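With one protein chain held back, the other chains of the complex are shown just where they sit.
Labels run A and B following the written order; every chain starts at residue 1.
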Amino acid sequence: MATAAVVSGERESYLNAKYGLKSWLLTVDHKRIALLYLISITFFFFIGGFFALLIRLELLTPAGDLVQADVYNKLFTMHGLVMIFFFLIPAVPAVLGNFLIPLMIGAKDLAFPRINLLSWYLYMVGGTLMIYTILAGGVDTGWTFYTPLSTEFLNTNVISAALAAFVAGFSSILTGLNFIVTIHRMRAPGMTWNRLPLFVWAHYATSIIQILGTPVVAIAIVLVALERLLHLGIFNPALGGDPLLFQHLFWFYSHPAVYIMILPGMGIVSEIVCCFSRKRIFGYKAMALAVLGIAVIGFLVWAHHMFVAGISLYAALVFSLLTYFVGVPSAIKVFNWTATMYKGSITYQTPMLYAFAFIGLFTIGGLTGLFLASLGIDVHVTDTYFVVAHFHYVMVGGMVVAYLAGMHFWWPKISGRMYPEGWGKLAALLVFVGFNLTFFPQFVLGYMGMPRRYHAYPPEFQILNVLSTAGATILAVGYLLPMVYFLWSLRYGAIAPANPWGAAGLEWQTTSPPPEFNFENQPVVTWEAYNYDEIPEPEEVPVAH
Amino acid sequence: MHTSSTAVAENHAHDNPALLHHFSTEAQQRNAASLGMWVFLAQEVMFFGGMFCAYLVYRFKYPADFAAASKSIAILPGAVNTAVLICSSLTVVLAVRAAQLGKRKALVAWLLLTIFLGLVFLGIKGYEYHDKYVEHHIPGPSFHFDGDLIDHPGVPASQAHTQMYFSLYFAMTGMHALHMIIGVGIFAYLAWMAWRGKYGAEYYTPIENSGLYWHFVDIVWIYLFPLIYLIDRHK
Partner (left out) sequence: MFQHMPLWPDSASKMSGHVDELYIFMLLVTFAMTGLIFAGVTIFAVKFRKRKGRHAEQIEGSTLLELTWSVIPFGVMLIYFVWGAVIYFRERTPPQNTAEVYVVAKQWMWKLEHMEGQREINELHVPLGRDVKLIMTSQDVIHSFYIPAFRIKQDVLPGRYTTMWFHATKPGTYHLFCAEYCGTQHSGMIGSIVVMEDRDYMAWMSGSGSQPLAVTGEKLFSELGCVTCHRSDTQGRGPALAGVFGQPVLLEDGRTVTADENYVRESILEPAAKVVRGFKPVMPTFQGQVSDEQLNALVAYVKSLNQPQAAQGTVAAITRQP
């Protein structure tokens, strides 16, 4: 059962080292766990995407005519819950981080392989609870669970939804814990902190947030569940409670959570921009400090979600100012990526196209965040489509684009196959066009005053909503294409060499796909990161037959 | 570090069955486990921190009612429990010491004593909870608080605010007790493994790290006790 069957011509790798369902479901190999995560998060991405499509279809017309109001409220709630807790937060760390971090630092596995597997099972338990919530009729609190609405005034499956998020949170905490210990203790000889790929730095910063932030939302969710079950009154003004206390506890995590989502993506972009410019990153130290800075300062700004919630004037001033501080390291990163391209030798493979898209879309997303940080503007546009547009620019235009960039870049390493480059470029174009058409009109809608979470709206908002829905359909096609051609490539894609891109990094110095224990011999690092002056340009990249 | 000496160290180290395949040396494995436990405790601090935060907000909002509610909780069981937990941290330290010295029987004894003290703590907690049940201090439909404000005898404390106190009381001590139960379970497993001779001077990492966990649960109690039991006791 456990013997490796080496068919002539088929290389031995982690994919075929062991066979059988048990060898996958009980694996402790970080690469296999990454694939388990890949399948599950793709599944949830399409569920969340399906809800989004229904939302956009409803919003084609001003009247609430496709679905009833309470169904609509469930759609946007579950779109948010599924996308945030079951896609955005785990995707890059649990798939690419899990797969690549040991390889990038020259280790055989993460520090705690069994805890890694436990993380995945916790994710699946949380996911099952989420599926149960959906099948049992859904939940309509909004992903933000504001009290007392969620505790006293709704009859839907709030507790199971809260539990789903709670369990998924612990999956996230354990992943972060694993990464921190791995990066501290498992680096190969010569892999000093100053030689770490920025992908690893980004995950280190992300893990700090996961560990310190997630428990606070966990306790907030537990208190909401208890309040609902036992009518305790902790957040209920009628019993002396304070609904703002929930908001503070919730946003204390949920703001840093957005940095959990974006920092790994930034790490990916750094790797790709360097590779396809054949250049070391411009300002390595600044880039590493920037991700740490974002992680730390990101904990100090949460109440910018509460400027009109009833906090004091002075609190609002403090949080507005602090929010501008967190903008600076993000800006530095955008400039440094651009500067890295200067005097490079640039090629336009699919990962690089996604990286270009990321830089542009993250710039817009980040700059619109500055609008929201300004108190005078926020009073007008908070709780409107302006906010929806802003966070989709950074989450989708930023993080999802970066995720796709990373999946294309490391697909040869993960699967041993090349994806079809022509289709890759087409999908990237569709994603870029579809995304902008979907979300740019929403900035205008927001300033015009269209509130978010509205099932029906005044007719003057229709034309922009129609544009947005049109964009969403294009975007959907852009997302479906990689699904299809990645699967296609598993059988028909060109066989990938160890380093098809001529990229720097230890992961490229082992076979594609890697053997079960990553390296034949433990690497010893004697070179700096991004040593593109020493690495030859790749041979013509193999294409699909 | 030269590749050759690393390889030699690796080869010898892998004679130790406790060394997992992905670590090069026992020292690396030990350091990783220790750092892992500290990181885990950091997130536990944040977890309890959220509850402490909620407690402090309402403590300052309703000081008189919280003082009245706190007074209704008997100090003696809480104080005894504090002493019990501190002693159990001592037995944990002695267990680690015994492991370091390779004394199997002493190790098992100290582990069992720790478990015993943990169960004493939980037992006293159960007795306290029973008291709260009898006095109708459990939040919910049957909650009723009979007590006056300390500074104003004759003025009854607010039902809503004292119920808030007890909601937080049960949430915080309940979460703490849950961590104690898990700790007792872990130590039971350790005691069994120790009896089978798994731990000795070369390898006692699980004892050490579980000890860290136990000390953390103890420290949480040391914060809980004065915050919950000792409000305005000087009055």
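Points to keep in mind about this one:
Here is the rule we use: a residue touches a chain if its C-beta (ideal position, glycine included) is under 8 Å from a C-beta of that chain, and two chains touch if they have at least 3 such contacts.
Note that the structure is a prediction, hence the values are computed from the model and not measured.
Just so you know, the chain we are not showing touches A, B across the whole complex. Of the listed positions B:A18, B:V45 or B:A64, the one in contact with the omitted chain in the full complex is B:A64.
Interface note: of A:T363, A:S415 or A:N518, the residue touching the hidden chain in the full complex is A:T363. Summary of contacts with the chain left out: across B:Q43, B:S158, B:T173 or B:T205, the touching residue is B:S158.
Contact residues of chain A toward the unshown chain are 64, 69-70, 73, 140, 142, 146, 148-149, 152-154, 237-238, 240, 243-244, 277-280, 282-286, 307-310, 313, 316-317, 320-321, 324, 327-328, 331-332, 334-336, 338-339, 341-348, 356, 359-360, 363-364, 367-368, 370-371, 373-380, 382-384, 444, 447-449, 451-458, 460, 464, 532-533, 537. Contacts to the hidden chain, counted on chain B, fall at residues 62-65, 149, 152, 155, 158.
Methods note: only the chains that are shown with their structure count from here on.
With centres taken as mean Cα positions, chain B sits 34 Å from chain A. Against chain B, in their complex, chain A makes its touches with residues 107-113, 115, 173, 177-178, 180-182, 184-186, 189-190, 211-216, 218-220, 222-223, 226, 230-234, 238-242, 245, 249, 252, 517, 521-522, 524.
Within the complex, the chain B residues that touch chain A are 1, 3, 6-7, 10, 20-24, 28, 31-32, 35-36, 39-40, 42-44, 46-51, 53-54, 57-58, 61-62, 139-140, 158, 160-161, 163-164, 167-168, 171.
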